[in-house]
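Every protein chain but one is kept in place in this view of the complex.
After this line comes subunit A, so read on.
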């Protein structure tokens, strides 16, 4: 290539190796070490609560989880979250990854419906929202749809003795709107809702 005629060929050949080497090392340090560490420092200084994982405490000040991470509620007196193939173990994350035509998807859902019928004899299956008996993408979904909370009220009222009206108000109070009024769907944080329920029950 004649445009490089003036260069010393030896130094040019050498720099063809040294420059990529030096640029690689330098940007490994800038992007791989300085950037994340400076980000961590700045984030913890400006937003300590969020940076630490938005942990949430009960009335006694005990940390009971993160408001972003769903929990498993086995006792039917609590509002239940969505199906989780990893049982809300947040050391990992994941779902069954069942394709739409996979018979295992239908089997799992049919089993969920049977379990629902046993625990909620007063609510017809036709009112059971699909979101409640499907596996979330992360297996850690902290939310259910407002409808999914409402259909559980009859069961919880019967088991705890709290009037349905009180529970309905509780769900309405904990229904979060769309972000900026536009984005996403309305939702209820199950852990926060159950914390409020536990406060009412005086536990």
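What to note about this one:
Definition applied: contacts are C-beta pairs under 8 Å (C-beta built on N, C-alpha and C of every residue); 3 or more make two chains touch, one makes a residue touch a chain; residues count from 1.
Heads up, the rule we're going with is that contacts and distances are computed from a predicted model.
Considering only "ABC transporter permease", "Potassium-transporting ATPase potassium-binding subunit", "Dihydroxyacetone kinase subunit DhaL" or "Hydrogenase expression/formation protein HypE", the record for the omitted chain gives "Potassium-transporting ATPase potassium-binding subunit", by its UniProt protein name.
Residue-wise, the contact with the chain that is not shown comes from A:18, picked out of A:18, A:119 or A:169. Considering the complete assembly, subunit A touches the hidden chain via residues 1, 3-4, 15-28, 30-33, 35-40, 42-44, 46-47, 50-55, 58, 62-66, 68-75, 78, 82, 88-103, 105-106, 109-110, 113, 125-131, 133-145, 147, 178-180, 182-185, 187, 191, 194-195, 198.
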